[in-house]
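Removed: one protein chain of the complex. Kept in place: all other protein chains.
By written order: A, B and C. Residues from 1 in each chain.
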Amino acid sequence: MSYAPNTDADRAAMLRAVGVESIDDLFVDIPVRHRDPTLDVPPALPETDVIRHLQALGARNVTSESLPSFLGAGFYRHFVPALVDQQLLRSEWYTAYTPYQPEMAQGTLQAMYEFQSLVCDLTGMDVSNASLYDGASALAEAVLLCRGLTRRPRVVIADSVHPAYRSVTATYTSALDVDLQVVPAAIRDGTSLRPDVQPMVEAIDDQTSCVVIQRPDFLGMVIDPDPVVEAAREHGARVVVVVGDPVSLGLLAAPGDLGADIVVGELRSLAGPPAYGGPGAGMFAVRSQLIRRVPGRIAGRTVDLDGKNAFVLTLQTREQHIRRERATSNITTNQALVTLGATITLSALGRRGLREIAQQSLSAAHRAAEALADVGAVIATDAPYFNEFAVHAPEGAAARLDRLRRDGSVLAGVDLGCVAPEFDDLILVAATELTTTEDVEALASAWARTQ
Amino acid sequence: MSYAPNTDADRAAMLRAVGVESIDDLFVDIPVRHRDPTLDVPPALPETDVIRHLQALGARNVTSESLPSFLGAGFYRHFVPALVDQQLLRSEWYTAYTPYQPEMAQGTLQAMYEFQSLVCDLTGMDVSNASLYDGASALAEAVLLCRGLTRRPRVVIADSVHPAYRSVTATYTSALDVDLQVVPAAIRDGTSLRPDVQPMVEAIDDQTSCVVIQRPDFLGMVIDPDPVVEAAREHGARVVVVVGDPVSLGLLAAPGDLGADIVVGELRSLAGPPAYGGPGAGMFAVRSQLIRRVPGRIAGRTVDLDGKNAFVLTLQTREQHIRRERATSNITTNQALVTLGATITLSALGRRGLREIAQQSLSAAHRAAEALADVGAVIATDAPYFNEFAVHAPEGAAARLDRLRRDGSVLAGVDLGCVAPEFDDLILVAATELTTTEDVEALASAWARTQ
Amino acid sequence: MTDEPLIYDLSSAGRRGVRPPLPQFEPVDPSTVLPASELRSELPLPEASEIDVMRHFLRLSHKNHSVDTDMYPLGSCTMKYNPKVNEVTARIPGLADIHPSQPTETAQGALELIFELEALLAAITGFPAVSTQPAAGSQGELCGLLSILAWHESRGETRTQVLVPDSAHGTNPATGTMSGLEVISLPTADDGGIDLQNLEESLGPGVAAIMLTLPSTLGLFERRILEVIELVHAAGAQVYCDGANMNAMLGRVRPADLGIDVMHLNLHKTFSTPHGGGGPGAGALAVQAHLEPFLPEPRVVRNGDAFALAGSSATSIGRVHSHLGNFGNLVRAYTYIRSLGAEGLREAADDAVLNANYLRASLSDDYDLPYDRICMHEVVLAGTRQRRLGVRTLDIAKRLIDYGIHPPTIYFPIIVDEALMIEPTETESRESLDNFIDVMRRIAREAESEPDKLHDAPVNAPVRRLDEVTANRRPNVRRVPESGD
Partner (left out) sequence: MTDEPLIYDLSSAGRRGVRPPLPQFEPVDPSTVLPASELRSELPLPEASEIDVMRHFLRLSHKNHSVDTDMYPLGSCTMKYNPKVNEVTARIPGLADIHPSQPTETAQGALELIFELEALLAAITGFPAVSTQPAAGSQGELCGLLSILAWHESRGETRTQVLVPDSAHGTNPATGTMSGLEVISLPTADDGGIDLQNLEESLGPGVAAIMLTLPSTLGLFERRILEVIELVHAAGAQVYCDGANMNAMLGRVRPADLGIDVMHLNLHKTFSTPHGGGGPGAGALAVQAHLEPFLPEPRVVRNGDAFALAGSSATSIGRVHSHLGNFGNLVRAYTYIRSLGAEGLREAADDAVLNANYLRASLSDDYDLPYDRICMHEVVLAGTRQRRLGVRTLDIAKRLIDYGIHPPTIYFPIIVDEALMIEPTETESRESLDNFIDVMRRIAREAESEPDKLHDAPVNAPVRRLDEVTANRRPNVRRVPESGD
């Protein structure tokens, strides 16, 4: 069973046409002693059986339906309208290839152009590509862009940038001449957590190619970026802004308006459930001067021979299939279907819808913090925040989270020890418009019970 | 919230164009004292909230995933390939209307034609319509057809025909001059159940317009129809055959080959999960002489002006929208999307696939009977059967089923008291290719435990 | 668009499609348990691969117009948007994977949904009792007339006639016949309403009921509705309302308040369940208290916190469905009503009526308007002016296809010459209506200057006009198996 339609009679006729006796004769170029190994793969399962098997695997995972969840940390459970998945299941979308033949791919191309436009509108930038793999590699590519542009070795990156994004950036730059400098951007003061941009400002110098900050940052805080942006400007460094949750852009000032040169982020939450972290989609938007340095695909608007409006992949000389070793990146396959989902969600929610879910997320998080405070929890975050905040867990975040799950039946948040060891008594709690009052009650009562 | 796109500005401009002041002015023909009632309908729920509400309702129902189920009795859980629902979710299918404008509905029309062809192939008949509401009303319409054709008053119907089908036929014929005679077709002999066609044969006379039998019958038995068919022929009565489970046609002789004049049945199990009994689809197939008396829509093949192959609704002069009070039936909307599902399932399974699931169903039922017998159950069915059989429950079927569910956590079958009161100590047990060995073990051990 | 072969033409001997589940049990050889005469030797189904099946139906689907493609202004059909959330709720496992024979204790959610839906429909229409068992409008009509007959009978009366306006949908007279009644046609008055004098004359002692459509198929609300009902009741007959057009009345009038006795609803029109290329629908029946005992059985009842199916009743007309109707569509209709709420329902009616009137006002310069007054949710135009130019309504309809818009219902109601019955529904935007108006005006110009463009239409569809005559004379309604199949 291989989904191959041909019958033995078909095969026989085709072998005759090819002029060989058997299929084995087609594999003669393979060194004979390595030919036809036995694969240790279990026998075929028909649909019904394979679905049962995967359902059994799925049943061994906890979902947000089975336990109230306050997990965020870069992946948020947001409202995705029902029409989105019904579109994504359309064969014309999901079984198409990259639109290299534009005449047969105007649907994908126009959707890409609309995606790019929506990203520009949300971020306040001039140019968006059609996506990179995820938020993390988008940041890595932004850093590489700045390095190529400025030819300066240093990168100043706030420790309040998503730790996985920082790691991926480190991997991407590991073989290159890049000096990644992670700078503390938040300080602990007893049980509280406050922003401190001073170390960032001081770290920027004339060898800095770019400075990376996140908004809302990984700790949930929304911090005035002006001092960092000014310092960068002063030293000729570029400013890269990571967007913590794309929904925050329904409410927060556009990074473009705050001085960003490049804006990156993760768009998964606009397209579907978290899917254990992927496929997501990396947003990548820049100012117009940088357009020819952008990695990945870009759709452009043009006309056909009859002057009819049409769309096409453009500026392809940036890309690997034309430019090979001089390409802006090696990326080929991107995350098109996820961006299509995000495009449809943004279109369906529209201006008011996005603003409302942003506002509801903000309300949910602040009410959750109140509910926790009411049962005696210490809210550590001492700064403005959007939909995520830190709570102090004197016995350590890991231990407390474990008890909250086992004894309280809630996934209360993420251990901030992943940002820096000294934060390992802080729990990052996220809420969105899908957080219910029952969820918050469950969290508060679990907290009270595990005190 | 009403899915209506217009804004207040749109409405104002349109009202100006219409030449009225307000929308109220459009409703002036309604008697003033009855205008603008307050509706006792709860306020609007957005998607997320309405889904949560319906999920909560759904959680109060037991599904075949939550309890092993041996329920059949006309509705069978059969394998429906994944591609079927992905097709049915395509807007082009489910948001289209009846194909009254064939140039814009060739998809639906060709699918109808293919459906009709598949039904003819399965049943061995010459003509199929595009569906009636369900198996029950299909039987009622068959009886009405025979009455109109023969102008005879009597209908002889076996008591082993689905009791709900018999009831619906009674309703449909209640205002007409029809004498429905339900005749016993099975006899009890201690704990066993055997077919007996003699009463049927004897009931047929020269006033009989048609005789109705079911294969496999409602009790699960597959009985030689020859004596009944011969008696009918002798008296000039028509033979209507109800197909108990369409999958049985993968294995059993085609009713057309057995002498049926009309074949009816329920096709739901080829299109999706049981959905609490609806929407199903009534199959309705006849010999070619009866084509102009068929109720409901029929697609026909023709050509367009350029001689290109094309499909169109045909013989519409049978139908209500042309013939009004002289139509063959009042049916208008039918069950098109369900028949599309069945068409795709049959196409995807193909010849071998259908035969295999029929064989597997047969095996599953016979192995389930063995397993029950092994724990001491008395299998009542003393006749050949396909995928359904009766078990004897000395304390009464209802009581035993209740205990099997409460103490044994299985839905073991259907109380045959619904066929005739003297059968109320028999349980009808069905199995299909989706019945697992674990299900059968659960049934047998539940039976043993509740003995 | 190219011809798509039949699924049979994609078949090849021995080719496999989708695989059935792995056998769970030791196989039982059918010939050991069934007599040979009961087994079939041939099973002439196609043998196609999964990819070919998928492609075949995908390509066929591309030959359809649908609501999700563009405007679909079929009069009397209420082709409104089918909300995507309905397709989600109808697929919730607890609402889809439930068996009709499972004990009611294990189906409390399903029964509650039916119970609540019937209550909501009662609230919307004003009737105290509703049955959602009928599978479609026409079956609802049958239930309605049978209920009326049962009621007459319960009072010792035998009545054998039903009055049906000549503007009625064909299913009304057809239902009359199926109910064993003589159908008497009532002519329409000049203003599009019922001719009271004629009605009075027709209302003899044998008349069981009148079947009204409200608003009528002309898109008009019967101004003399109260008088009509009074006359009918005075004659001892009952008033049946064909409620296919309920979309115009949501929150604006409850038909029961007018004195109507029984009414069916097309949940697949007013309440947004999809048409599915011809079905399935769902046709609820709503009645006044005196008719409740006759509703189809079994009925869903509430006992305290629990829901049950009431046992067999002596008065009910009986079952009309194997189970409880088209449950999947009841889930969709319930979802829709709960999604809109009272205000949304009224807004739907308001926009539906405003949209129709906007088309009426915008098109009356170019097309004849047989009844020139405020309409409800649909407007009936006439192609009579164009006919004088040698262009028929059929030509206008086919030309619309070239512009990517589905034609309105045509030649119905039959009392309007060259009728074009246009129902935009509330879910078309002003821009969409303006596009339709623009196209209709262009077609009116073409009828004057380039009538052959209309005669030859469509040219932009998957096929051109069809030979329906031969199709009827020598019906080819199934693929004829080739020998050796």
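By our rule, a residue touches a chain if its C-beta (ideal position, glycine included) is under 8 Å from a C-beta of that chain, and two chains touch if they have at least 3 such contacts.
Everything numeric here is computed off the predicted structure, so don't read it as measured data.
The chain not shown here makes contact, within the complete complex, with A, B, C. When the omitted chain is restored, the residue from A:207, A:289, A:332 or A:451 that touches it is A:332.
The chain omitted from view is touched by exactly one of A:149, A:164 or A:448, namely A:164. Residue in contact with the omitted chain (choice from A:195, A:250 or A:408): A:250. Residues of chain B that touch the chain left out of view are 1, 3-10, 44-49, 81-83, 86, 91. Although one chain is not displayed, chain C still touches it through residues 2, 10, 12, 15, 49-52, 54-55, 58-59, 62, 68-70, 81, 83-84, 404, 427-431.
What we mean here is this: only the chains that are shown with their structure count from here on.
Note: centroid distance chain B to chain C, computed from Cα atoms, is 20 Å. Looking at chain B, one finds that residues 47, 51, 79, 81, 89-91, 434 touch two or more other chains.
Multi-chain contact residues of chain C (touching two or more other chains): 15-16, 18-21, 50, 54, 58, 83, 85, 87-88.
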